[in-house]
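Heads up, one of the protein chains got dropped from this complex, but the rest are sitting where they should.
Note that the chains take the letters A and B in the order they are written out, and that residue 1 is the start of every chain.
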Amino acid sequence: MTMKKLLRKVLLLDLLQGLSLTFRYQDPKEIYTEQYPLQRPEVAERYRGAPRLNVNPDTNETLCIACDLCALACPEHLIVVTSERNEKTRRKELTTFTYDLSRCMFCGLCEDACPTDALELTQDFELANYTREGAIWDRQTLEQGPQPTVYKK
Amino acid sequence: MPQWLQSVVDYVTKSNNTPGWYADPVASAIWALIYIILIFTGVSIAVIAMNWLERKILAHMQVRLGPMRVGPHGLLQPIADALKLLIKEDIMPDQADKVVFWLAPVTIVITAFTVYIVIPFGPTHAVTDMNIGLLFMLGVSSIGVLGIIMAGWASNSHYPLMGSLRSSAQMVSYEIAMGMAVVSAVLMTSFKGGGNFFRQIYGTGGASVGTLSMIGIVRAQEAQQTWFLFKFFPLGLIAFFIFAVAMVAETNRAPFDLPEAESELVAGFHTEYSGFRWSLFFLAEYAAMIAVSSIAVTLWLGGWMRPFASLHGPNVEIPNYWSGGAIDLAFALVPALTFFVLALFAFIGTVRMPKHRAFRVQTIGLAGFALALGFIGLVLLEPHVRDRVQDIFWFSLKVAVFMYMYIWYRGTFPRYRFDQLMHLGWKFMIPTGIAVLILTAALGLGS
């Protein structure tokens, strides 16, 4: 053992270095914690969170053309799209759209498959629910987006 | 106030201010009662404070915030936890040995608190002054391990059993090293000056003698005008170092927390405990930490003595307030100043509180806390209080430093393995302890 190593050992330098590191970290500036409900995290633009069924902002009509591609693309088969043929326009029209959030893995395949950008995974991440049924979203919820409870005093 | 009461009060207060007052049975009985109540509340408050501080300091070392929700900056968190523990279901395992299971936490708590009987918080602030104080303390504090073994055995479960066996082996080996260090400090009491002092007080004529009395040990440091930490440099320091390591091992704290190593033994000896019984273990652990730190402070850090106790400085005279050395005066103001600084911190915290409706109550609470701290500071400026509380303040401050070290170790070091712990104890600590003891004795021959 060299002299230097011996001295390090006797003077406990290895331990003291560690102690000084943790001591320096006590500086409140180093704190990394976010205080969640007060400080909301900035979610990235591409974040895959709560799904939304987009509507045309001018006419308030859904962008979905009921093509069922999202349902086909989903590995979990959790999207159910039903449609009705409009006799006048000869076009399919969306009637219901259910999305079982409890089984979704937010992979984004449905979003990729959608030809009209109707289905979109948004930056909302507060998806907690009191019931299992609450996790199954219907067309109305999907269009409005999640409505998390706002706690009042 | 009726006259007899007045005379009792006079008698008692006067007796408490003269050295050697423990010889008076009546006065010491009354004072013992008072101190027992004070110590019990004091230690309980200290444990609560320690709980909060440990979480906070550890959190800050780990770039976290720690408790923030219950009360301003989580100040009420320990109280909330205590309440939770009290109303939690108290589970008694079906296969457990009921009586022993019940007895174990009680044993630990009783031993942890009994130790405080001999701890001198000041020259006259102690429940009693036993002439075998140190022995009593070491003896009683090692009964704590019995409680741990009982807990592990009674649980009738693998992890607790292993934890308690670990702890018994650990205690045995570290007790010896600790003993060696303690004896070398006791030896020091008999050197130069110290001996004469005891001859005066206790009338043990003849050659210079040492003492085992806790108060006597600090008195010896006073008489020799040095803390034993610096005596025979570096012997005192090494003895202190051995004690400081052994004391961490004795209290089962990181990096020697093998009996409750949570990553190996789940929770060690108290795995099967819950609710109130568990909280007794918790209380006892922290009380024991404070107790052993107090021994260290008494033996090596001059007990209640303030730093630089031999310097007095030029005489100053402030009518009705102070007459004596300027340095004495400066140090006498430190307790009050400490509380003012704490109050300032709390006040800054109040100002920095988020301005949000949900935080109004908390902000008011923190402001109240700041005011309370400031008020305590003001009270400490009052001459009578100042003179009586000073010693306790210095003692507590030194103990607090040890408490911080405990947290600091926990935040920094990995945990020793069982055989390495034994290795350290038997192959390093005990030989060094014996060597220090012999050297101290040899050096002491000259003085």
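Criterion: a residue touches a chain if its C-beta (ideal position, glycine included) is under 8 Å from a C-beta of that chain, and two chains touch if they have at least 3 such contacts.
Going forward, contacts and distances are computed from a predicted model.
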item	value
Candidate names "NADH-quinone oxidoreductase subunit D", "Acyl-CoA dehydrogenase", "FtsX-like permease family protein" or "Amino acid-binding protein"; UniProt protein name, chain not shown	"NADH-quinone oxidoreductase subunit D"
Chain not shown, its touching partners among those shown	A, B
Of B:Gln6, B:Thr41, B:Gln95 or B:Asn315, the residue in touch with the unshown chain	B:Gln95
Of B:Met68, B:Met162 or B:Leu299, the residue in touch with the unshown chain	B:Met162
Which of B:Ala27, B:Val43, B:Met61 or B:Leu373 contacts the chain that the document leaves out	B:Met61
Sites on chain B contacted by the missing partner chain, in the whole complex	58, 61-64, 95, 97, 156, 158-159, 161-162, 166, 254-255, 257-258, 261-266, 410-420
Positions on chain A where the hidden chain makes contact	8-9, 14-15, 17-18, 21-22, 32, 43-48, 73-75, 105-109, 112, 121
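Criterion: only the chains that are shown with their structure count from here on.
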item	value
Averaged-CA centre spacing for the pair chain B and chain A, given as whole angstrom	50
Chain A to chain B touching residues, read off their complex	15, 18-19, 21-23, 25-28, 30-33, 35, 38, 153
Contact footprint of chain A on chain B as seen in their complex	57, 60-65, 68, 354, 356-358, 408-409, 411-413
